[in-house]
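All protein chains of the complex are present and in place, except for one that has been dropped.
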Amino acid sequence: MSEFSWKIGGEAGYGIMTTGFILGKSFVRAGFFVFDTNEYPSLIRGGHNTYTVRISEDPVFSHSKKIDILVALTDIAIEKHKKEVRKDGFIIYDEGFVNVKELKGINLIPVPLTKIAIEKGGQNIMRNNVALGASFALIDVDPEILYDAIRDTFKGKKGEDIAQTNINVAKAGYEYVLEKFQNINKIKIKSNGKQKRMYINGNEAIAIGAIKAGCKFYAAYPMTPASSILHYLASKENDYNIIVKQTEDEIAAIHMAIGASFAGVRAMTGTSGGGFSLMTEALGLAAITETPLVVVLAQRPGPSTGLPTHTEQGDLRFAMHASNGEFPRVIVAPGDVNECFYETFNAFNIAEKYQLPVIIITDKFLAESHATTDPFFIDGMKIDRGQLLSEDKAKNIQDYKRYENTISGISLRALPSQENTIFKAATDEHDEYGRLSEEPADRIIQVDKRFRKMKVLETEIDGAKFYGDKDAEVIIVSWGSTKGPILEAMKLLHKKDIKVGFLQILYIIPFPVNKTKSFLEDAKKKILIENNKTGQLGSVIKEKTGIDMDYKILKYDGRPFTPEEIVSQIEEVLIHDKL
Amino acid sequence: MSEFSWKIGGEAGYGIMTTGFILGKSFVRAGFFVFDTNEYPSLIRGGHNTYTVRISEDPVFSHSKKIDILVALTDIAIEKHKKEVRKDGFIIYDEGFVNVKELKGINLIPVPLTKIAIEKGGQNIMRNNVALGASFALIDVDPEILYDAIRDTFKGKKGEDIAQTNINVAKAGYEYVLEKFQNINKIKIKSNGKQKRMYINGNEAIAIGAIKAGCKFYAAYPMTPASSILHYLASKENDYNIIVKQTEDEIAAIHMAIGASFAGVRAMTGTSGGGFSLMTEALGLAAITETPLVVVLAQRPGPSTGLPTHTEQGDLRFAMHASNGEFPRVIVAPGDVNECFYETFNAFNIAEKYQLPVIIITDKFLAESHATTDPFFIDGMKIDRGQLLSEDKAKNIQDYKRYENTISGISLRALPSQENTIFKAATDEHDEYGRLSEEPADRIIQVDKRFRKMKVLETEIDGAKFYGDKDAEVIIVSWGSTKGPILEAMKLLHKKDIKVGFLQILYIIPFPVNKTKSFLEDAKKKILIENNKTGQLGSVIKEKTGIDMDYKILKYDGRPFTPEEIVSQIEEVLIHDKL
Amino acid sequence: MTSFEELTTKERPTWCPGCGDWGILTALKKALVELNLPKHQVVVVAGIGCSGHLPQWINTYAFHSLHGRALPVAQAIKLANHELNVIAVGGDGDGYGIGMGHFIHAMRRNVNITYIVHDNQIYGLTTGQASPTSEKGFKTKSTPHGQIEPPVNPIALALSADCSFVARGFAGDVPHLVKLIVQGIQHKGFALIDVLQPCVTFNYLNTFDYFYRRIYKLEEDSSYDPTNKQEAFKRAFEWGERIPIGLFYKENRKTYEDELPQISQMPLVKQKIDFVDIKNLIEEMC
Partner (left out) sequence: MTSFEELTTKERPTWCPGCGDWGILTALKKALVELNLPKHQVVVVAGIGCSGHLPQWINTYAFHSLHGRALPVAQAIKLANHELNVIAVGGDGDGYGIGMGHFIHAMRRNVNITYIVHDNQIYGLTTGQASPTSEKGFKTKSTPHGQIEPPVNPIALALSADCSFVARGFAGDVPHLVKLIVQGIQHKGFALIDVLQPCVTFNYLNTFDYFYRRIYKLEEDSSYDPTNKQEAFKRAFEWGERIPIGLFYKENRKTYEDELPQISQMPLVKQKIDFVDIKNLIEEMC
């Protein structure tokens, strides 16, 4: 076995998130590849939470359906997840609190988690650490990697003493299982040697990408699953001199970002669908005033409040067409944490070079799932502020036209406080100086000028990536966070000797028309995979290329795909030629 | 000559609108067909306003490019519009205030408008009435129709005396021209007999449609060009027991409409693009709570504030995809005042039958242009409230499920105050009772249920109309207010023996896929006509049918098409096969 | 007779054990019992937040609206059917943050509804960011270096915005809160009841204990006259060692509904729409 998956399930509000993260982190430190994902309801305590961690000797890009070790803190956890446990897998449960009848083909590992926690640590909530220790007793690795990770996690926040108590509790769990269950067949997994890797989720990657891009102003209103960008940046505001502002609402947030950008600093806002709805009017404001702007749209299932803590890719078309009137915008849809980082950095360059709004669209699954990756490679990342006038240059300018009708459509951008470049930025249509104008000629000039920027942009951006076999019988097309499960599914299909190609649409706007055509036109079976009901990317492909997808694999229950689901549906297509 | 066009141009804020309207109205009363349109800048006084009235013996559906009589109150009016005056046409101008050098082929009619106004009426502003009288002296009709229309207009608002003064002033203008310009060739036009016709604009037609539909609650925030719906309904609030509420913003407006509808009354809101942006979040609220809702979106050119008093069709895609998440909605795009009336009425029925939001999309050109039409034929218009539970029925219900998973997707709708049907309407995803649920099964049931309604709806709605010749070489496709200019262009082309067909897409959602395909699939030259930059309907047709338009006639300078523009562009296509 | 039991749903609230929200729900149900309001004639409208979950657990009609938008929905429900008893609930972020504009305008409008704000001085449901009522210096996930802005003062704002019934309750004193809610519902006009509601999970500062040590009741001060606005302003700014709860201010003025001839005969919802005669309107256009 070169990998295994571990899952913990229990009530919300009892530290499950931290527990899962520690487990993942300890394996990352030991040189393994890890992917985790969580699931929790929209309430603070109670309800059912899970945290799933997949650990592998080789790179992994998503969770998988089968669980090797389930830690059940409640009866519900057993009920909901026992089916996911693989044959001969393990269920560790809180003896005395959780009731399990024998389960065929599964090794039950009753451990008095709470009892041990109280004995050794004094607090109920430490039972999670007992469970961590108990888990390690089922895996053939040195538990020191766990104790180190626990120490690191608690030391900073709570001090050395508390850290030690937590470790003691974990040790107690480890030893309990070791002693009681001596005959079990431990999970065997071997690290290919320690290697420094990051263990990071999409939101963190975006936040760090923004910091690297010189973002100096982040205004936002809390909204799951975008909130942790706000939290992360706020925690770094003094280290990096960033003004991080929680505003009275999303309308204020985006207007503040625009104001800051107008004044000359790189600025961003972030939200989820409901907040994005409130921001739509201001998108047009950024567009017509040609103020650079970066907006993160972390999707969750709608409509409306929907399933606030779950995942979906339901806002693609909305992002493409949000706001009244017509104007160019860029939409980038990162598919993993690396793309979150690098594309956020790029987004700031694009926003400034082309003086328009850039939307980074993600979703809860990408935003909150941690993955391992090599430390970001930052050499050569270059800030490009485009046609931004330096103080010096601005001094020598005469008859400055902020909205000059240039060939590229891009005009010189001055900043308030520069002496010779006083101008008006206006949301009304205007002439080249920015003065209000309702003349048909000015109108046409400005509309055309704004759209012309896209022509240049299109040549600069390669909006799609291809993975796998170009001549494969099956070509998958998808976007965003489904990338991980699809790549994993391809591995599984490969083992079954099924050849698959995968076209990832990275930029929705400008849409990679030619590349899409070239990969799809001759494909035998084109399969669309989206985490939504209506196959929105499919409609965009049809609109832009005329190509119909042959099959659609869609999921809209608020949960991300597992690789296995994708595999079985593709097999359906191949065997029964239907879906 | 069976028709003529009259235009007045002058500064904003000096009664030009009323003047043009009176002229039109007097001809309507006399049995003519009339179409008018206005143009004004986004400021209150000064700036340049025009009002164009086209009068015809036969039905007319839009203004035309050529003007027979121009009334110029300012120099600018001459400058801007002299080219529009046809050969041997007339320019009446305010002698002493406006300067004109001789203009070849045009009859100059200097009249001391202001002077006469002051002499006969005492007020500057009455010069418009002098101009009206003067205009009538150039037309071979009985000026009594003018005096009647003036009397009607002023009597109600300002009293009999003022009305008489206004008439006297007009008479003075009439007589002045009659006496001074005895040799002119009067415009000859003959009514086919008096016939009662309405002279109404799109907003008024919508408002009356809503009243007829039993709309009891209208909440809105002022925004050009939607505001006059608010004004009209407010003026009738006590006659028809409608609560008309100007709210603090558009967000409140749409939420109020939704609240009122939830409580059981038919409710509507109306706005333009910027306000619609602010309403997007609540569209999803209406959708997931399945609360009937009618929203009027009267477009104006964007992005952002754009050209607030001009016209454009730039919000189609936005209306289709506004709000986070995926849900069914209906979008109807009336093309004339009749469709404004009847489709608004239908919109309320659809909203209640299918319990979803219906968007009526218009634009400034349709909203504010008056046209003649037969009195609305109201016999047989039937209110259909769908699955709305009566008090009686509600009493006998047990285990009421507001969001029951029915075959049609439509569930019984109870109202607060009914005894046995207490339920929760929630913007979170829910089970059949309306209780919050994050279960995948409930999620799928509710998403599918909501979308299933569209299947039923599709069978009920015929979303396209066809005009002209089915086998024509050229098939035009368009939507909304371009209908009038296109129909007029078809008349002109007909005279040139060019056969044209015109497919009007009336319902954008549900899109008339089959009908569109059947009319376009074999068409030789498919021409898209839209009042926007990007050809949005074209993209929708491509997306839904795969069909590419061969040519696009697009206009995005904030002004509506004239029939002549369309004709000349279609001739381009036919002659040069290019555009 | 409306009973506490019939107002109680089968589902149990999912609020954290010990949360102030429990007390508010109990108080609201008790108030409805005391007023003997038939449950089907009550509509509870909520925003989004922990507070916004409340209507799920009271057996009346409910509309769980959007974050910050309880008030416009609630007002319109009342206008459409003024025979209903409409109670809006929400959080401090919901009502005083994103919903601030509606809040101010609803008060001057004076539609006859009751607005209960679960004021926990924190964003609960989004796991602990600063709220508009968070105290200056308060450290949260979004203000790890301390909140800079001083908190909004809902009581003072209400007094300035022509609110006709301004009160503050405490989730830790249910009997007192019941009385306020009863009075608020009985009041003809817009009634604001700001409720101090400790969030036991994220607000480590404004705890039950914090309030027990500070609050006093205005009605126990016999010199206090809740019809005197200037006096009310003075108390509105009292926040520190002593924190007043109770009725700050009350005035009788016409409700918005009182001024609508459209509904003087019967509620809008009862008016027939099957055949609306528009002949006159058509005539006017001819």
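To keep things simple, chains are lettered A, B and C as they appear, and every chain counts its residues starting from 1.
Operating definition for what follows: contacts are C-beta pairs under 8 Å (C-beta built on N, C-alpha and C of every residue); 3 or more make two chains touch, one makes a residue touch a chain.
From a predicted model like this one, the values you see are computed outputs, not experimental measurements.
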Neighbours of the unshown chain, displayed set only, are A, B, C
Could you tell which one of A:I162, A:I184 or A:A425 touches the chain left off the display?
-> A:A425
Check each of A:K171, A:K212 or A:K526 against the chain that is not shown and name the one that touches it.
-> A:K212
Touching residue (missing chain; options A:E57, A:E95, A:E175 or A:E237) = A:E237
Out of B:R151, B:H231 or B:K393, point to the residue that touches the absent chain in the complete complex.
-> B:H231
Of the residues in subunit C, which ones touch the absent chain?
-> 97-101, 104-105, 108-110, 132, 148-153, 156-157, 159-162, 229-230, 233-234, 236-237, 256, 259-260
Residues of subunit B in contact with the chain that isn't shown?
-> 13, 41-47, 221-224, 227, 230-231, 234-235, 237-238, 244, 246, 248-250, 274, 304-305
So that we can see where the missing chain sits, which residues of subunit A does it touch?
-> 28, 196-200, 204, 208, 211-214, 216-217, 219, 236-243, 245, 247-249, 251-253, 255-267, 281-282, 285, 289, 375-376, 378, 383, 415-428, 435-436
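One rule holds in what follows: only the chains that are shown with their structure count from here on.
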Mean-CA-position distance for subunit C and subunit A (Å) | 37
Multi-partner residues in subunit A (2 or more other chains touched) are 41-42, 274, 304-305
Multi-partner residues of subunit C (at least 2 other chains) | 48, 53, 64, 66
